[in-house]
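The complex appears here without one of its protein chains, the remainder shown in place.
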């Protein structure tokens, strides 16, 4: 069985693993106050062209989201996002568990627009009973989204502009950021750093054993953030494991390069489905593909390949998800491409 | 510089690291639903002689503590512990952040007694205004404690007996459990499983890159615990990393064996200090040593060795901490022993 | 200016006020442990035909909602409700502030149906990643709803049946319950007590200075509830003020009688609008009326009367709300009826 259900099925990229092995017998400072983390912070500040950014490393994405959001908001403030956003549906109410309402807006292909945010903002502030309603104070977006889609530079710019003008924080969840950076170089790290108050650079889905870098570009978010990480259970004792891995992943452009390879494989899979007349739930430019398969197609592919059932489309068809990641083996992709091409339905 | 500040200074034990390397290119299920975790669960149920135990793996100790405690308690319930307990002082209020009061009792060498718990319990229940006071519903202890000391089998038995008779949950934080098991075989895993409603088996401080096993022996604590882990940000995407490591650490008695070696080294260091007439803040039988050093002693040792400043004892003396762990190199211990022996003050 | 914006514009019903004045110089026990509260509890148990019900009194509705919900749910559990529910939109995220997600379903005229609850329940439990999603554990409904509508006996029965069969708690917010009881005697207190696990009997909007009675019919919700009230800030020092008021309001059928009068006045206002060809946003049988007024109508009525702007319907029309309560003066209603009748547009 070859698995494509998600982008965290294997261990680490070879380069990352080697760095961990090389560092294993060294002694390092604890809790992220160590040389590898310091170097990785410097590198991220360079890559984002944001010398004043505060950079922290945590193990997982839900941890990153709940720590950033709960540290940034006051108790009566909520966070606007798409109704498909990870924080809205797949974190078991982690944000609410810190006391904050997630204010979901109807997403389109996983995205929300500046005009939706504007409408929500105005609806709140023009309501004379607004003190009885959670105050929108942050906008959360994912890039790529949970639907595999990307924001354009213009869409991000518009969101950012509205947020900055209306005292809303813009937080971008970059759990799959490398695939986005590789798919659209116009949306690069310096641009994101200028647009957002905070964003994450995802490692877990791009070749790390684990790890998300939190980049706080808004200096108001920086004070006491390590207290927040510790309080929420996210401060890794051997924090240098994160620094070592991120250095190995990020230096010399490796992050985007390795993600680009995965994107190319995913796009080849997408094309193979299209060539067979299979429709897509949504057209996606990065490492996730969402073909709509018939029951027999699902059954036949399911014999050799693992993939996620995403959404029932009609009685006979289901949208499924195939992911390729930085650690997917080439042979697996080739086998899948071959088998799709061989279909005779 | 050779470091003894804490027991999480190096990476993984060689056997653990090799297991990770060997597994790296495999594909595994996500979020802890995988074969390595299943095997580790089976092994832990065997080792604890508790076939009905629910076993979960998380990355860190604060994560384990806050998840167990917040999942077990109702909103108005609090947790009794020593005033030196990790949850009381060194987790940035992680328990309070989930809504629960930590009810600290004056510890003796890091420990609390059944009679202290009884007094606190009675003080609550005999107060006619008890509905205005947080209800004690759980007892948290560490074994070994944060002071390096151990509960005896009798002390644990008495605590357990009182708790079971009075509907209090007993939760044991085993961040350094291996060193305790090695130092006193009368307090073994099956005994702990019978005494406690929940306890952790610490990996981070005993040769894992990271990892704490949560063992829920009370079946009332089991339902929906994975929801709790996810909500608090503790569900590792590549959860099999924990299963792989724990299997490597625990199987064939390796855990206790490797911790016993570290205990022996720590005890040798303790003896070396005693031989030089150095007093101890507290006598400790496991992997932590707390000598009280004079200023010149601190300065001279500090040139070559890292250790923690624990507590100012008087104007001229400071209690410091030396830790030995499963990953401390033998050469480092030998060098330290040699240098203490060479002291001529 | 005569005000109809809401149903809490005046002080207390004369009978209630007199009871307070009569009791003013007595000495009573504190925090709700007093004779007037005891008597009111007995009366409510009789009126609900639920001798085992636990009955508590708090000052306000948001307080009642957040206390009941946070006391009933485990951290990872959420509460299903209509998207117009008070807890979803008008309590500044009070439920989320206690850690729980509000799971809003699209309401129809403020109501949700058993089949909607069933669909939401199944969607959760059939999702293989359900541990990553907030678990629905309670259904919250309002009766009358925030839109002034009522559940029928059959609708409530169906909701209750599904909830009981699927381990969901049913909680009914009765902030305006008296008006509902008066409007539809088939949905009476004993029926509600059998259907619901918890419900409130609203006093603030029906002639009390303040006060909501919380009726916990499910014995699992009873233990330690006074701890919950105190912790959330809802335990009134002079708690007997609540007992006195509820006794005055509830005894001898006064509650329903006085609410029936207000309903009749509201229905007369509704009819007056209908007679003038004014459409309704929603047809309502109790004490709230939602006519859709043109701009000139709004302006002319607005000169003498206060009412709430509810919802923009189109460029030229706005739905507004008129409320009549147990303390609305008859003269005010007569004046309004007269002025609507005199309209010549």
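The chains carry the letters A, B and C, assigned in the order they are written, with residues numbered from 1 in each.
Here, contacts are C-beta pairs under 8 Å (C-beta built on N, C-alpha and C of every residue); 3 or more make two chains touch, one makes a residue touch a chain.
Small disclaimer: the values here were computed from a predicted structure and weren't measured.
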Of the residues B:90, B:125, B:257 or B:329, I need the one that contacts the missing chain. B:90
Given C:199, C:227 or C:307, the one touching the chain that is not displayed: C:227
Note that chain B touches the absent chain at residues 75-76, 78, 89-93, 96-102, 129, 131-134
Omitted-chain footprint on chain C covers residues 2-3, 5-6, 8-12, 17, 20-21, 23-28, 30, 59-63, 66-67, 91-94, 97-98, 204-205, 209-210, 227, 230-238, 241, 327, 329
Can you list, in ascending order, the chain A residues touching the missing chain? 31, 70-71, 74-76, 98-99, 131-132, 135, 224, 226-228, 230-231, 235
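One rule holds for everything that comes next: only the chains that are shown with their structure count from here on.
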Using C-alpha atoms only, the most centrally placed chain is A
Length of the line joining the C-alpha centres of chain A and chain C, rounded to whole Å: 42
Distance from the mean Cα position of chain C to that of chain B, given in whole angstrom: 50
Mind checking the centre-to-centre distance between chain A and chain B? Centres are C-alpha means, answer in whole Å. 34
Two or more partner chains touched - positions in chain B: 98, 227, 230-231, 235
